[in-house]
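See below for the structure under consideration.
Yeah, one chain of the complex is gone here, protein chain that is, but the others are all in their spots.
Chain naming follows the written order as A, B and C, and within any one chain the residues start at number 1.
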Amino acid sequence: MSSNYKDLQLEDEKVFKDPVHSYVHVTDQVIWDLIKTKEFQRLRRIKQLGTLYFAFPSAEHSRFTHSLGVYEIVRKIVENFSQYDEWDNDDRILALSAALLHDVGHGPFSHSFEQIFNTDHEMYTKEIILGNTEINSVLKRVSEDFPEEVASVISHTHKNKLVVSMISSQIDADRMDYLQRDSYFTGVEYGKFDIDRLLRVMIPSKNEVLIKESGMHAVEDYLMSRYQMYWQIYFHPVSRGGEVLLTLIFKRAKELYESGYEFKQPPKYLIPFFEDRETVHDYLILDETIMNFYLQEWTGEMDDVLSELADRFVNRKLFKFVPFYDGFLTKLEFETLFEKAGIDPEYNLFTDRYSDMPYDYDRPGSKRQPIHLLKKNGEIREISEVSEIIEAITGLHRKDAKLYYPKEKVLNIKDDTIRTKILNLLNELS
Amino acid sequence: MSSNYKDLQLEDEKVFKDPVHSYVHVTDQVIWDLIKTKEFQRLRRIKQLGTLYFAFPSAEHSRFTHSLGVYEIVRKIVENFSQYDEWDNDDRILALSAALLHDVGHGPFSHSFEQIFNTDHEMYTKEIILGNTEINSVLKRVSEDFPEEVASVISHTHKNKLVVSMISSQIDADRMDYLQRDSYFTGVEYGKFDIDRLLRVMIPSKNEVLIKESGMHAVEDYLMSRYQMYWQIYFHPVSRGGEVLLTLIFKRAKELYESGYEFKQPPKYLIPFFEDRETVHDYLILDETIMNFYLQEWTGEMDDVLSELADRFVNRKLFKFVPFYDGFLTKLEFETLFEKAGIDPEYNLFTDRYSDMPYDYDRPGSKRQPIHLLKKNGEIREISEVSEIIEAITGLHRKDAKLYYPKEKVLNIKDDTIRTKILNLLNELS
Amino acid sequence: MSSNYKDLQLEDEKVFKDPVHSYVHVTDQVIWDLIKTKEFQRLRRIKQLGTLYFAFPSAEHSRFTHSLGVYEIVRKIVENFSQYDEWDNDDRILALSAALLHDVGHGPFSHSFEQIFNTDHEMYTKEIILGNTEINSVLKRVSEDFPEEVASVISHTHKNKLVVSMISSQIDADRMDYLQRDSYFTGVEYGKFDIDRLLRVMIPSKNEVLIKESGMHAVEDYLMSRYQMYWQIYFHPVSRGGEVLLTLIFKRAKELYESGYEFKQPPKYLIPFFEDRETVHDYLILDETIMNFYLQEWTGEMDDVLSELADRFVNRKLFKFVPFYDGFLTKLEFETLFEKAGIDPEYNLFTDRYSDMPYDYDRPGSKRQPIHLLKKNGEIREISEVSEIIEAITGLHRKDAKLYYPKEKVLNIKDDTIRTKILNLLNELS
Partner (left out) sequence: MSSNYKDLQLEDEKVFKDPVHSYVHVTDQVIWDLIKTKEFQRLRRIKQLGTLYFAFPSAEHSRFTHSLGVYEIVRKIVENFSQYDEWDNDDRILALSAALLHDVGHGPFSHSFEQIFNTDHEMYTKEIILGNTEINSVLKRVSEDFPEEVASVISHTHKNKLVVSMISSQIDADRMDYLQRDSYFTGVEYGKFDIDRLLRVMIPSKNEVLIKESGMHAVEDYLMSRYQMYWQIYFHPVSRGGEVLLTLIFKRAKELYESGYEFKQPPKYLIPFFEDRETVHDYLILDETIMNFYLQEWTGEMDDVLSELADRFVNRKLFKFVPFYDGFLTKLEFETLFEKAGIDPEYNLFTDRYSDMPYDYDRPGSKRQPIHLLKKNGEIREISEVSEIIEAITGLHRKDAKLYYPKEKVLNIKDDTIRTKILNLLNELS
């Protein structure tokens, strides 16, 4: 019977050694079976931080260990919650499954890939959970509608807002794991905050995870960690330089395919994407092994644009960058000068923009719940009303942009006037 | 000759194992001789964080290790600076000595002690350096006016503003050490920031230590660490409850002495302070051994007020506290009610106020220099003009206050009306 | 009823922040009440590592935090054990109380003090638990014979050998805490081992804590940590140089007292010990505050021997030392030469010997149980039969000795022949 399977405990607890949480503990048969599926194992072949290893060489960890980490945090939250009436332990396996699977739809180099191929990892997470997959089979053994339930927790539409907020909110298990983990594997201090303390001050309520007022400072620290990680790590321009190359590479490959170009090694697993007719199974085949294989093959392609860009990516010959404040006019100036110098601006100039809010609960369209404090007298307050420091940073919407270009090509421009003009423009920006 | 002594190197480098900096390295004879003086060794007998061990039991580290730590940070800064023309290596031993000695005038439980006895540890630092001490003898061997030079660095009056800013500014070696150290010994994460990174982005200029613009985020992280440490650790109300008791104890002891009370064990080393005629040598005798000895003796004194307060301190029977927002009126209400109940408000009620600014460079009267960034193009900018997050928090002047009282005495008030009134008032506040 | 008190849970769990275990959790009223007793609070005034701060300046932590740590480890073991039939949860509060109180009889500078005054901290632990103390009152509220039970666990005589082995065996909570803690506070890596792993492989049996065979390597690592901590930290000759001074000081003070010497400040709290008539209450008054107070006072005594030794201790002017391999003959040579030079050998020469076995289960007279592995097939094996590396080190009984002497006095000997002879002898030894 399904209900038996839902509650089935492993004879021996299984553990994974993990540097962030010391150990990840698995006691449920459902979770163990999910981990063993090929769709979940595939996450070992997708880096958590894409091209960040270009900037932080040791950032080589996978989405597999992150997914285990999110699961482990939710497991600990549930363990704490079991002493409260507000928590219904019947939701345990739902929360654990959603935590484990929340990133299962990620593909290789999602950021650039999605831009060119109009895919969406959140949609794929849903399709993998609901489609004809090993994960779906495991979940169905719990109950017929269990896959749908898990998917709707991940997409914020499940009616149980408490479980949703554990997986996805301003202070969810996802963020709590990745800040710590990415901090550990890059070797920086910024992402460290007192996770033990945060877990201790979390309280279940009907609609969300509340934070005991005494935990306010721990939340402040966590939000500042998050802010620092974004600006120091995730937005690192060297890493984004890798994404820039990938975006141009995918764009060129698609363009070539559409123009009938004959690849030396036809990228058969990408063709459904070129033709915009991919299925979830086409998507699941893609991982960094496949993608890197094509990228390495393309270093030997006949098309100079593609082979040069691929060589740049594979052998880390990145574009240089300058801060780029305004927009259209200057970019146009560069484009005109590049064309005059015989350098195709389409594949040699790229503007990369990014922004973040340290605490973004009231961004229009934000699906994430704000952080609520529970006072001793039972009153509930949104945190920026109570914390002066969070109030101070709530309004901030920091933005930045960089212009990327191939430095050695600029230096090699024969025409002195054009080269000097470009170099002067670049100098002004930096 | 003095100049020889100034540059004299130890035959073998000496090292101290240190959990924060891994090792503290000593190569100069002057530094080694300073460490061996009895005035510096005395710092082993004064806790870095006073009564904080009441709240964080493991905060038992001394000012001795902190002083070594500040020295070690300055040693590393100087090592980095030696590659710059702006740094005159002739100031090396001045910077190192000032770093080592910056806290040498601290006494036991400075906070409460200074309040009652009108002493000032900064003044004593100066007197110890300039007076008839072993430290003074060592410094004089460098040159006749060297003690004066070291003292003036510590008191911000030395003409070499660069050296002053290494020891005392918004981002000085003192703060960099104590945030890390206090974090380590209390066991919290809040005080951790990337000190290696900060040291790498520090650049000497004529008037101050500048921060390379690329290090802005590291400074943001450091300032947030500082903010968190103040509100989570240094202002912890349980620890301040220890200070409250000490303040009342010192006040009572002084009052008793002045009224001719006969102590069972006359506190001979405090008498110069009671009589306001203390010398630097009287001050140097005081340390936590002496002070705790009297506190322990006083648990057996005949005066009930003193013995009760001493017993509370020694055996950690702290007052309770409630947040205390307004001021005079409520306090008066409590006082009136306490008097009616036969509880002396003078020794049973205490309001403790504290405040801090996360980044306080423009506080009127602040002696500390602001933090200046050095841009690639050579421009210098005050950091809050560049960092949005620092700008956001610069205005903040956070304050708090607590009212302390002996809970069990309140609960034991016989008169139901008065007891209930007090309990209601306390309840309203909490 | 007592049984109610035994099981009484605190309304809100109390926690202590702790750098080693992250948090120490208290949920039992009994434990909370024990922590609040004055005898337990007294442990804050006794350093865990005595004079080790002479060698490792940051080793300033107290027996208070260690005692909490041992309690926390036992609490975790009990939590794990609760799933096994072999564990009787009725023994929970016994195990926790014994863990918390196992060191309560330690006094200031136990090592040297016990040598001169023939006291024994284990005996005092028993007397404090059984005598007229606050601790005894709390324990008695559990049941009339509960103090006796707790005391007998600590003295290895309790019939429940499983509980005894948790507190005191080759791999007990005491050692597991102090290795980690002393490592943390000195700043060395040697004492670190995988405590999470060890806790996971511990299994209760009727007579002892067993180790799952799969945990054998973790035990190897723990034993090597222990070995390293002894030889790198605990036996550090600079630290033992502090103990040497204390031993000579106590000896001299006692000698002076017995000879009718008039102390400027009569050391009233030591007199019962001088007269060999001390009670447990005399003992409880002693702590490092009292002892350091006398040591500091004695720097000003008229007796030159005492004041010089006290000055050496207070201001860290330690004796030098050389390795000292054989025994009687050389020591005699030194003594003769010292006497000729007018230096009293009794207070200027000291031989310090120490030894340790990395794994000492079969030492004749050892009260500690060996470590037993539980194989998958249920077989039980003593660990050195299975682990080659433990077998290899089991036989080792490493010894060392040092000879301490005041270097500057030797250098100041006027008689060239004698001075040279002594220096040559010292040189031969080093």
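Things worth noting here:
Definition applied: a contact is a pair of C-beta atoms (placed from the backbone, for glycine too) under 8 Å apart; a residue touches a chain by one contact, two chains touch by 3 or more.
Bear in mind that the values here come from a model prediction, so they are computed numbers and not experimental data.
Of the chains displayed, those contacted by the omitted chain across the entire assembly are A, B, C.
Only one residue in the set C:Phe40, C:Tyr190, C:Phe319 or C:Tyr405 touches the chain that does not appear here, and it is C:Tyr190.
Against the chain not displayed here, chain B makes contact via residues 15, 22-23, 196, 200. Residues of chain A in contact with the chain left out of this view: 16-20, 22, 36, 38, 41, 44-45, 53, 56-58, 60-62, 64-65, 68, 184-188, 288-290, 292-293, 296, 314-316. The set of chain C residues touching the chain not shown comprises 188-190, 192-194, 217, 220-221, 224, 227-228, 231-232, 358, 376, 388-389, 392-393, 395-396, 398, 430.
Convention: only the chains that are shown with their structure count from here on.
Copies chain B and chain C of the same sequence differ by a rotation of 180 degrees once their CA atoms are superposed, given in steps of 5. Judged by shared residue numbers over all numbers used at their interface, chain A and chain B contact each other through mostly the same positions, with over half in common.
Averaging Cα atoms per chain gives one point for each, and the point farthest from that of chain C is the centre of A. The interface with the largest number of contacting C-beta pairs joins chains B-C.
Inter-chain spacing, taken between the CA centroids of chain B and chain C, is 32 Å. Separation between the centroids of chain A and chain B, computed from CA atoms only, is 43 Å. Chain B has residues 188 in contact with two or more other chains.
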